[in-house]
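Quick one: this structure, given as structure tokens, is what I'll be asking you about.
Excluded from the complex is one protein chain; the other protein chains are retained at their positions.
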Amino acid sequence: MNISLLLLAILAMMVLAFQVGRNRAVRVVGGHSHIRHLHSLPAYYGYYAALWVGIPALLLVLLWIGLQERVITILVVEQLPPSLTVALSDGHLSLLINDIKNLATGNITSGKITSEIQAAADHYHQLQSFASIGLWSLVFSIAGLGMSIAWHRTQPAFRARNRVESILLLIMILFSSLAILTTLGIVLSVLFESIQFFQKISWTEFFFGIQWSPQIALRADQVGASGSFGAIPLFTGTLLISGIAMLVAVPIGLLSAIYLSEYASTRVRSIAKPILEILAGIPTVVYGFFAALTVAPLIRDWGEAIGLTVASESALAAGLVMGVMIIPFVSSLSDDVINAVPQSMRDGSYALGATQSETVRRVIFPAALPGIVGGVLLAISRAIGETMIVVMAAGLAANLTANPLASVTTVTVQIVTLLTGDQEFDSAKTLAAFALGLTLFVVTLMLNVIALHIVRKYREQYE
Amino acid sequence: MNTAVQVVNTRIGIVTATDLEQDQSFTRTLGEITSPNARMQCRNINVWYANKQAIKDVSLDIGKHEVVAMIGPSGCGKSTFLRCLNRMNDTIPIARVNGSIKLDGKEILDRGIDVVPLRAQVGMVFQKPNPFPKSIYENIAYGPRIHGLTTSRTELDELVEISLRRAGLWNEVKDRLNQAGTGLSGGQQQRLCIARTIAVSPEVILMDEPCSALDPIATAIIEELIDELRAHYSIAIVTHSMQQAARVSQRTAYFHLGDLVEVGPTEQIFNQPQHKLTEDYITGRFG
């Protein structure tokens, strides 16, 4: 809350700086009646001052927040009596530090409170309040400095508008680069951890092994000795569920798009299309609930009624529901693509005496095929990356099977499971999640790039 | 049956006196609307787009072995009229057509008439060449395939060749029948579309400004082709160019704001127009 207060204070200072800057500009030129002697409108001088006050201060705050915790922790650890720290492993040390922090903030600690720890906690507390005072005074002085710079620059000939505009443009460029930074962040974060993973587990075992049980060691001689990391069952499981989903989504999505755009009356279309699109707006967790609590038991009961053994978390249930989720995705993409086929194609076909279905099947569909393929690829990418439905409705057992009634697990399920349990960072188990994440990212990225490329080329063809 | 598109067809009776009185400037078509050897007979055609009347009480015959040209300023309804002849207006949901059109004496505007065989008999070539995004061969073979006109591959090959020859395209494309039809030049594409139309053995070919998107050389080739096709088909052509109408047609019909103002032998229309509007148009007062 301290930080929020500080941010508010900076905001207030910016407002103040704006007023001061504007008034200063007016006064420098000799009153309101002489404003035209200023290079820019007075408000721009105000903005200029506000930016000078705000931006350095905000940068400082960000930097400070990033570093404060670390610096204080180092200082506190240095102050700890050696008898406490010397025998401790890294993990235990971090536990101890946690205890100290908890004690300092008045929370419950896990260990016993000795006088040393109490002292360290007091030290910690003291350092924190110190840091807080330091930050506040620094922020105020930097803001003051910024104000004085802006004050001195405020002259009639000063091109305040251009300055403000170039700062704004710079900020906008920064914002645009955030997309690149995000991609970079994703790549780096999964790559970095994955490299660590592949140092423990060979990549051949990961990509070609058929045993997946990250929790327990299967063989004593195993590298990493914490489990077995053959991801093939995960890949096949993902493919099985995505395959079922596509079997549901592609025919229904495509056919309903064709029906709605070629056959249905305007009224039917205006009702049916939004209703179908509701499916796209429903959160995936809702589908997961539906799959796990409604569809899966239903499939199990039906299967057992006709004498089949159906796992209670069958791939079929997850796949079916995922397919339903993807229907509007396929249908709206196909709709776009079909509508992009020029009317002249239809006219050409009708003029030869083709019926509507002949026109659709033999002219429109082949013409729209590249776009439809692109859309389906995007849908596959989405199915592969879908998480909640499978987390809730698919199993955890990594079975290598093509039986849709059996329980399989997927890449995303494993990522979630590995990262939501008890984590020890740097254990092969946790790192495996990042290796899976990297695989998932690379595969979906390739699918997306190819699909977007195809769709783009297709659009250009008819534009 | 194509029920998605509704054709209002109440025959002639609906045109009331008040409809005719609305437009005082025009009373009736000048010239001879009938043809001694008529293949299509259109009588009292009215077309509405929603509430806007696009064609007003037009009657016209299209004879065998003749090319009828339809001219007139933009928006005069000549294309609309053309689209009535094979009921392509059915594809426009807001269009309503009434009146009577007979093909070989058989009414085609009846609600019960099937548009599929009709369109196989009355083919159409559009303003902009619209080959399907398939190979040249498949473009031609499409019509015969959907109608089941051939029973074997060799028959189909022959039919494709005949059609391409009739459209004067065979020598240019015979070595690349499997290449995309969209890869041809504009003029070739248009001849491909004509060949495609011929392939289903129509009796009448409708052409909606077939040369407007083409360069003069391609236009000349098509015009020559039209003249040759006259031997086998009745042709109705909408054109913007009076010269073209003069070159290819035997009869010319002049449309103005939805009315058929004047119709007659091409030479007569161009040399001695009877109506003031026709004359103004021919002499280039407006266009």
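Worth pointing out:
Order as written gives the chain letters A and B; numbering starts at 1 within each chain.
The rule is short, and it goes like this: contacts are C-beta pairs under 8 Å (C-beta built on N, C-alpha and C of every residue); 3 or more make two chains touch, one makes a residue touch a chain.
Quick note on the criterion: contacts and distances are computed from a predicted model.
Per the UniProt record, the chain missing from the shown structure is "Phosphate transport system permease protein PstA", taken from the list "Phosphate transport system permease protein PstA", "Fe-S cluster assembly ATPase SufC", "Sarcosine oxidase subunit alpha" or "ATP synthase gamma chain". For the chain that is not shown, the touched chains among those present are A, B, taking the whole complex. Touching the chain that is not shown, out of A:76, A:201, A:392 or A:406: A:392 (per the contact rule at the top).
Residue A:294 is the one among A:294, A:312, A:343 or A:461 that touches the chain not shown. Which of A:74, A:255 or A:308 touches the hidden chain is settled by the complete complex: it is A:255. Looking at A:154, A:314, A:356 or A:409, the residue that reaches the missing chain in the full complex is A:356. Only one of the listed residues, B:147, B:196 or B:256, touches the absent chain: B:147.
Contact residues of chain B toward the unshown chain are 1, 64-65, 114, 116-117, 120-121, 144, 146-150, 155, 158-159, 161-162, 165-166, 168, 198, 200-203, 225, 228, 231-233. Those residues of chain A that touch the chain absent from the view are 1, 4, 66, 69-70, 161-162, 165, 168-169, 171-173, 175-180, 182-183, 185-186, 188-190, 192-193, 251-256, 258-260, 262-264, 272, 275-276, 278-279, 281-286, 288-290, 292-294, 324, 327-328, 331, 353, 355-358, 360-361, 378, 381-382, 384-388, 391-392, 412, 415-416, 419-420, 425, 433-434, 437, 440-441, 444-445, 448-449, 452.
The working rule: only the chains that are shown with their structure count from here on.
By the touch rule above, chain A contacts chain B in their complex via residues 263, 265-266, 342, 344-356, 358, 362-363, 366-367. Against chain A, in their complex, chain B makes its touches with residues 2, 4, 86, 88, 91, 93, 115-120, 123-126, 128, 130-134, 142-143, 145-147, 193, 196-197, 200.
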